[in-house]
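Removed from the display is one protein chain of the complex; every other protein chain stays in position.
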Amino acid sequence: MDLGEVLIVDDSFTSRMIIQRCIEMAGFVVGGFRYAENGLDAIAEIREHPLISVIVTDINMPKMDGQTFLRLLKADPATASIPAIIVSSVVEGSNSELHSLGALAVIKKPVSPAKILEAFGGIA
Amino acid sequence: MIRRTIGIGEWVVSDRSDELLETFALGSCVAVLIYDVKIRVLGMIHIALPDSAIDKARSVSLPGYFADTGLPLMIEEMKKKGAAKPNIWVKLVGGASVMDPGLLFDIGRRNIVAAKRILWRSSLGITAEDTGGQISRTVKADPSDGGITISTGGETWCI
Partner (left out) sequence: MNESLDTTRIEASLSRAVRDVMAEMAFIDAEPRIHDPAEAGASWESRVAIDALKPISCRLELRSPASLIARIVDILFGDEAGADRNQGDSILEILNVMAGSFLADYYGPGAEIKLELPQYVYSSDGEEGEAIAVLDFDVEGLPLRATLSSIRYRY
């Protein structure tokens, strides 16, 4: 499956690398990877790179957390339809709060190719 | 249908539609199965121990006995037969816990970790696994469609 450009948002270099490799190992063909260390930088990346077609984001980040980033993303008609997947070490409550942010799926870390396959299954 | 048995420390890479690969009594041992869905090539290895450093002689005579010697060789053979990402899936079976007070570590668990490490370093991701617990598993695999059947006692299931 071709995914276009994927934006990975996580303050940890290790986590960004693991997520990227898991996406590649799961067999997805990606047009390219973009990276951001927090929600604020992620917004800038999306504005600069309109080919971003999938977002994978952490929640707990400095400057702007994942929840705020996703609310802003979904509030903007230009970006609201970009599928977003949450990757987090803490999956809060019953995921209902995170799903209400418009995320397609929530993955609890550690990430694996199997979890990526399941989460990305909802991407058309 | 020919039944081809893989013993401890052995591996097979098959592209034949007329044979079934099988391996028995995976207790703490681990079977790694790699399949290219496009060219229908299946590799299966039966690994007994994680690290060949404890027995260099055996790692030469029976490299599949150890994860660090056998698995890279099977992966290489798969590549030579044309297996390539993104058409590949990898599945892991076995690695049951063997509770022996004389053991310094849980061999089953160590085998699982060693196999995953080698797969990670080879940029191969596991898409399914049936591992751990305390059961001894038998695995049958069909190169014609990549079907994997696991059994223990009277029970059978697929992954």
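Letters are used for the chains, namely A and B, taken in the order the chains are written, and counting of residues starts over at 1 for each.
One rule holds in what follows: a residue touches a chain if its C-beta (ideal position, glycine included) is under 8 Å from a C-beta of that chain, and two chains touch if they have at least 3 such contacts.
None of these values were measured; they are calculated from a predicted model.
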item	value
Residue touching the undisplayed chain, where the options are B:Arg40, B:Lys91 or B:Lys116	B:Lys116
Residue of A:Leu3, A:Val30, A:Met64 or A:Val91 in touch with the missing chain, whole complex considered	A:Val91
Touch residues of chain B, complete complex, unshown partner	104-106, 109-110, 112-113, 116-117, 120-121
Chain A residues that touch the omitted chain in the full complex	11-15, 17-18, 60, 62, 88-94, 108-110, 112
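Everything below uses one rule, namely that only the chains that are shown with their structure count from here on.
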item	value
Chain B residues within the chain A interface of the complex	85-89, 120, 123-129
In the complex with chain B, residue positions of chain A that touch it	21-22, 24-29, 112-114, 117
